[in-house]
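Removed: one protein chain of the complex. Kept in place: all other protein chains.
Then we have chain A:
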Amino acid sequence: MSTRDHSTTRRGFLQSAAAGVAVSAMTHPAMAQKQPPVALEEYSPTYFTAEEWTFILAATARLIPSEGDGPGATETRVPVFIDLQLAGDFGNAADWYMEGPHVPDAPAQFGYQSPLTPAEVYRAGIAEFDEWCRQNHNAPFAELDAATQDAALTALQKGDIKLASTQGASFFGLLLQNTKEGYFADPLYGGNHGMAAWVHIGFPGARASYLEWVGIDKPYPLGPVSISGERA
């Protein structure tokens, strides 16, 4: 199944953005980014169980690794983004059509075909995939070495590991897509911490005003700004 099916709609994004602004307005009266956030290991997930959280930390760290070019999913706090999204409207498929029939091999334009919500897909998918790791490597995913983790994820992506419990939804597709979203979304939603991903690719953020730069053939020099006004 195409990962595009899981894409948040523009309207949904705006709604969650508005909710996010409202939430941040209540909890961040003045520039809360100046206080360092709680470490990922000490973070209490809103949706995930402790076991699932351990898996998400390990899996996202392989999808966007910290070594090499640019920041990884860990430093940008992608797991927090995924946790918050699954606890919210996206995780609960709040504005998706979820009635049957569900036809797993229907063409992509027929939309999402699993009876499970994204949050349920994660719950089932993590349990089954971790069980596969235990049976094949004698340890849950998080305890495997990086090369074995990469191989397991690759097998999951290619369909060599088939998860029956996700009932037609692509667990890997969701995980990869949400990891990218958490990496590049506005920090308001928990990921892209410090706008590090934007700094890395040179995206100037939510300034939305470059009229005077039209036709100027050099890179825009200023760092990004976030929806809540952080500067980097």
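Following the convention adopted for this analysis, a contact is a pair of C-beta atoms (placed from the backbone, for glycine too) under 8 Å apart; a residue touches a chain by one contact, two chains touch by 3 or more; residues count from 1.
Rule of thumb we're sticking to: contacts and distances are computed from a predicted model.
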| item | value |
| --- | --- |
| Complex member absent from the view - protein name from UniProt, among "Gluconate 2-dehydrogenase (Acceptor)", "ATP-binding protein", "LemA family protein" or "M56 family metallopeptidase" | "Gluconate 2-dehydrogenase (Acceptor)" |
| Listed residues A:Pro36, A:Pro101 or A:Pro221, member touching the removed chain | A:Pro221 |
| Residues from chain A at the interface with the omitted partner, ascending | 21, 24-25, 28-31, 207-209, 211-213, 220-223, 225, 228-229, 231 |
